[in-house]
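Encoded as structure tokens, here's the structure I'll be asking about.
Left out: one protein chain. Kept in place: all the others.
Moving on to chain A:
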Amino acid sequence: MITISNLVKSFGPQTVLQGIDLTVTEKEVVVIIGASGSGKSTLLRCINFLEVFDKGEISIQNKKIVPEETNLNKVREEVGMVFQHFNLFPHKNVLENIIEAPVHVKKMDKAMAAEKALQLLEKVGLRDKAYAYPSNLSGGQKQRVAIARALAMEPRIMLFDEPTSALDPELVGEVLQVMKQLAKEGMTMVVVTHEMGFAREVADRIVFMGDGKILEEGPPEQFFTNPQHAKARQFLNRVL
């Protein structure tokens, strides 16, 4: 579904991704973990081309994406993203946030888009908030709306960039719950998170990053009980 090969990305003199190779298959949930500054978020942002990379190749659904030649907007329609800071549109209510892209990008009929949006809100447990504005929602609610907004475009792949890192601890659960549900439904997901419990329970594969490289990858049981790389052991000792 996603094939990344030899991905290199620098910010100025600092190389944050030093040749990443990663394949994500359909319906797979890949959780990327690692210390901050290890390049996890940058890798995720490269997958939907929010970040321009210097070298390497990304193919999505067997199509090699060349940023200069491909309509990236079309690619992004297929790759939903959820951000750490939600990034809801503050001048639009919840329903308008969700139907914005279906109506203006996919040219979907407004009433139809709204109906679908309400179904998505039902799914994330926020149907009663359809007409609320983002500023009147809690962090957890905002993030659930953001997930619904991304899902409204019917993406094939969902990227989550530390979706619970900006939340109060007691609000983390409700967001993870929605993500678990999504994983169960067979969504292909790439998740950057510090939630080890979620990683262990939901991931099909753990990818451990450090210094811009993938240091270790494997099924969660193996990774959490018997990490091979010294840095992975160190990291787990600190977070568990």
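Please note the rule applied: contacts are C-beta pairs under 8 Å (C-beta built on N, C-alpha and C of every residue); 3 or more make two chains touch, one makes a residue touch a chain; residues count from 1.
The definition used in the following text is that contacts and distances are computed from a predicted model.
Missing chain, UniProt protein name, picked from "Menaquinol:cytochrome c reductase cytochrome b subunit", "Cystine transporter permease", "Anti-sigma-W factor RsiW" or "3-isopropylmalate dehydratase large subunit": "Cystine transporter permease".
Considering A:Ile20, A:Ile65 or A:Met81, the position touching the chain not shown turns out to be A:Met81 (whole complex).
Among A:Pro90, A:Gly197 or A:Pro219, only A:Pro90 touches the chain left out of the display. Within the complete assembly, A:Ser135 is the residue of A:Gln14, A:Asn62, A:Ser135 or A:Asn237 that touches the hidden chain. Remark: the residues of chain A touching the chain excluded from display are 48, 50, 73-74, 76-77, 79-81, 83, 85, 87-91, 100-101, 104-106, 133-135, 146, 149-150, 153.
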